[in-house]
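Apart from one protein chain that is not included, each protein chain of the complex appears where it belongs.
When the chains are written out, they are named A, B and C in that same order, and each has its own residue count from 1.
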Amino acid sequence: MSAPSSSNDTTVEITDDVIDAAAFVGQLRPDSGAVVTFSGVVRNHNDGREVERIHYDCYREMAQREGERIVNGIKEQFDVRAVRLVHRVGDLNVGEVSLLVVVTAAHRGDAFAAIEALVGLVKERLPIWKKERYADKESKWL
Amino acid sequence: MSAPSSSNDTTVEITDDVIDAAAFVGQLRPDSGAVVTFSGVVRNHNDGREVERIHYDCYREMAQREGERIVNGIKEQFDVRAVRLVHRVGDLNVGEVSLLVVVTAAHRGDAFAAIEALVGLVKERLPIWKKERYADKESKWL
Amino acid sequence: MKVDVLLFAQLRDAISADHLELEVEDGTTVSQLAEELMASRGDERVRGLPLRYAVDETFVSDDYRLRDGDSVALIPPVSGG
Partner (left out) sequence: MKVDVLLFAQLRDAISADHLELEVEDGTTVSQLAEELMASRGDERVRGLPLRYAVDETFVSDDYRLRDGDSVALIPPVSGG
């Protein structure tokens, strides 16, 4: 995976490669009792149509910077330790992970609140666009 | 790992072995866009004391049955697909995972709501007890 | 009548047993059983400990009346997770 940026236990990565969840979650420190992850997975159907694969377009430099603004904001707003985000772009197959975020905290309430806010901001602000390709060979930007 | 019980995409497991998160989360189906996990990790400190390791006692048969009642209740109450729970018992070192739960759903709001409720019920109802052993060799049931 | 009492965590430590076979009078509730046991066998580590009760691996209320052959677990505050 390419170009991780790290400071103060926050990382953001935009990658063309398969996300290795075990490696991503594995490097956490034992000062946090609660580890919460969210994975976005490419679904095999949407709006009643059968999805074959998807393509993510991305404004890469901005996604990296906006991602850093988001995770740093979460780290400031909530009592959490690590806040990490990786988004895959390019072509993905059904069942593959497009987004993985991890939040660790001493207490689970903080971790849950922070990760919900984080995923909400990612979906609202990260300059990434999804095109679904359907079994009938049509495709559509969402 | 021993004695998983499965029905309708819910599983409960009480185990003496290290929890293999990748294997546990890996076997999910591509009909769910949102996968949320919660891990409870043994912290290296609690209440200002340095923790060396912990021991979990368990009423094993009841933990299995109560766990099944909990996950089945979550599955009924929320619009989710898979609800899975594994709790490790016995002796654990700092940094090891004691509890791992996974909830999958079509939509992330359902997954987040369900997993918070699930972890709350586990901590309220599962007949499992933690004894902390501290660096000064004292130990205490929590 | 006879019941089997299951003990865990600090109760097991205090009573030095993981289960006991006890003779109880007809009509005894689980909380009465626990009170008597705490009075006769408990120590300062467990007196006043709030307990819940399970019969046949299922939580029951404090006033559940024991039946001959019941297996009753005394459940100290749980701390899994």
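Quick note on the criterion: a residue touches a chain if its C-beta (ideal position, glycine included) is under 8 Å from a C-beta of that chain, and two chains touch if they have at least 3 such contacts.
In this text, all values refer to a predicted model and were calculated from it rather than measured experimentally.
Put simply, the hidden chain is in touch with A once you look at the whole complex.
Among A:Val51, A:Val80, A:Leu99 or A:Ala113, only A:Leu99 touches the chain left out of the display. Interface with the hidden chain, as seen from subunit A, comprises residues 40, 56-59, 61-63, 65-66, 87, 98-99, 119, 122-131, 141-142.
Please note the rule applied: only the chains that are shown with their structure count from here on.
We define each chain's centre as the mean of its Cα atoms; on that basis subunit A and subunit C are separated by 48 Å. Our note on geometry: subunit B versus subunit C, Cα centroid distance of 26 Å, whole angstroms.
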